[in-house]
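Let's turn to chain A:
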Amino acid sequence: MLAESLTLSAALFTIGVVGVLTRRNAIIVFMCVELMLNAVNLSFVALSRLYGATGQVFVIFVMTVAAAEAAVGLAIIIAIFRHKKSVNLQDINLLRG
Partner candidate 1 sequence: MTYNLAIPAQLMAALGPDLVLMVGAMGLMLYAAWRPESAEHQRRVGFASITVILTTAAAVIWYASSGATASPGVIAVDGFRWACDLIFLAGAAATILLGIESNPRDRVLSAESHVLILFATAGMMILAASRDLMIVFLGVEMMSIAVYVLAGINRSSVRSAEGALKYFLLGAFSTAFLLYGIALIYGATGTTSIPDIGARIVTYSLVHHSMLLIGVGLLLVGFAFKVAAVPFHMWAPDVYEGAPTPITAYMAAVVKAAAFAMFFRVWLESFNLLDGAWLAPIWWVAAATMVVGNVVALSQRNVKRMLAYSSIVHGGYLLVAVASGTSLGSAAFLFYAVAYTLATFGAFAVVSSVSKPGTYATAISDYDGLWTTRPWLAIGFSVCLLALLGFPIFGGAGFFAKWYVLQAAITSPRDLVPLSVVLVLTSVVSAGYYLHLVRVMFMRARPDDAVEPAALAPLTRAVLVSCVGLILLLGVFPNRLAMWARSNALVTSTHPPTAAPPIAP
Partner candidate 2 sequence: MMKEMLASIGYNYWILTVLLALPIVGAVALAFQASASASQDALARMGSARKLALLFFAAECLISLGLWWSVDYGSPDWQAAAAVPWIPSWGIYYRIGVDGIAVVLMLMTTCIMPLTVLGSWTSIREKPHAFYALLLVLTTGMLGVFMSLDLVLFYVFWELMLIPMYLIIGIWGGQRRLYASLKFFLFTMLGSLLMLVAILYIGLKTADPLGRPVFNYDFILQSASYPGSAALWLFGAFFVAFAVKVPMWPFHTWLPDAHVEAPTAGSVVLASVMLKMGTFGFVRFALPLFPDAVANPMVRSTVITLAVIGIVYGALVSMVQPDFKKLVAYSSVSHLGFVMLGIFALTTQSMQGALLININHAVSTGALFLLIGMIYERRHTRLLADFGGIAKVMPIFAVMLTIVALSSIGVPGTNGFVGEFLVLIGAFRTEPIAATIATTVVIFAAVYLLWALQRIIYNPLAKPENAALKDLNAREIGLLLPFIIAIFWLGLYPAPILNRTHSAATRIIERVHGLSESSSGSVRP
């Protein structure tokens, strides 16, 4: 059961990575990151069956932090939308070189 869970977790993580790499919309990219975090959470939960509560505590931490991150992240995305009227990452390349 453990091995399957970990495999699933890795697959989800990879899907998240691919999503980040391929999507252009800032919000979707951010969602993909959230997917990666949750994939990791799955690993933690699975492993905690083996090692005890530490993994589960970690998951709580991750979820809390992810929530805070989401708040800040969406605020930043809104800020950029106010300037650019777009959240397409391809358009956001003022800073370069």
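Regarding candidate selection, all candidates are chains of the complex that A comes from, given by their letters.
Heads up, the rule we're going with is that contacts are C-beta pairs under 8 Å (C-beta built on N, C-alpha and C of every residue); 3 or more make two chains touch, one makes a residue touch a chain; residues count from 1.
All values derive from a computational prediction rather than experimental measurement.
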Chain A in this complex - touching candidate among 1 or 2: 1
In their shared complex, candidate 1 is touched by residues of chain A numbered 2-3, 6, 9, 13, 16, 20, 26, 29-30, 33, 36-37, 39-40, 43-44, 47, 50-52, 54-55, 57-58, 61-62, 65, 68-69, 72-73, 75-77, 79-80, 82-84, 89, 92, 94-97
